[in-house]
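Left out: one protein chain. Kept in place: all the others.
Now for subunit A:
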Amino acid sequence: MTEKTVTRAQLSEAVYQEVGLSRNESADLVETVLNEVADALERGEMVKISSFGSFSVRQKGRRIGRNPKTGEEVPILPRRVLVFRPSHVLKGRINEDLTGN
């Protein structure tokens, strides 16, 4: 299997083909969608896209990490991380097509 990389360009092209707006406007809309999702996450909101998955923001506490090269102890500061939970539909599609289950 040769692995390819899909980027904004292919998403915009798909919107262009599917909806029939100009290429420029299609690209702008893809950008707006990503931005709106990012804005919601920045506000700490959970983003749920049915049959795709959900993105949520989790707060992590301070902990002591270690520089793996030097062994030196370094504090890892409290931070917010993004977690993606794929939906059953998405997991099902991927398994059907790639694993053949």
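To be clear about the criterion, a contact is a pair of C-beta atoms (placed from the backbone, for glycine too) under 8 Å apart; a residue touches a chain by one contact, two chains touch by 3 or more; residues count from 1.
As a working rule, contacts and distances are computed from a predicted model.
K.L.:
Would you mind picking the UniProt name of the chain not drawn here, from "Phenylacetate-CoA oxygenase subunit PaaI", "TRAP transporter small permease protein", "Integration host factor subunit beta" or "CoA transferase subunit B"?
P.N.:
Hidden chain identified via UniProt as "Integration host factor subunit beta".
K.L.:
In the full complex, which residues of subunit A touch the absent chain?
P.N.:
1, 3-8, 10-11, 14-15, 18-19, 21, 26, 29-30, 32-34, 36-38, 40-42, 45-53, 55, 57, 79-82, 84, 86, 90-91, 93-99, 101
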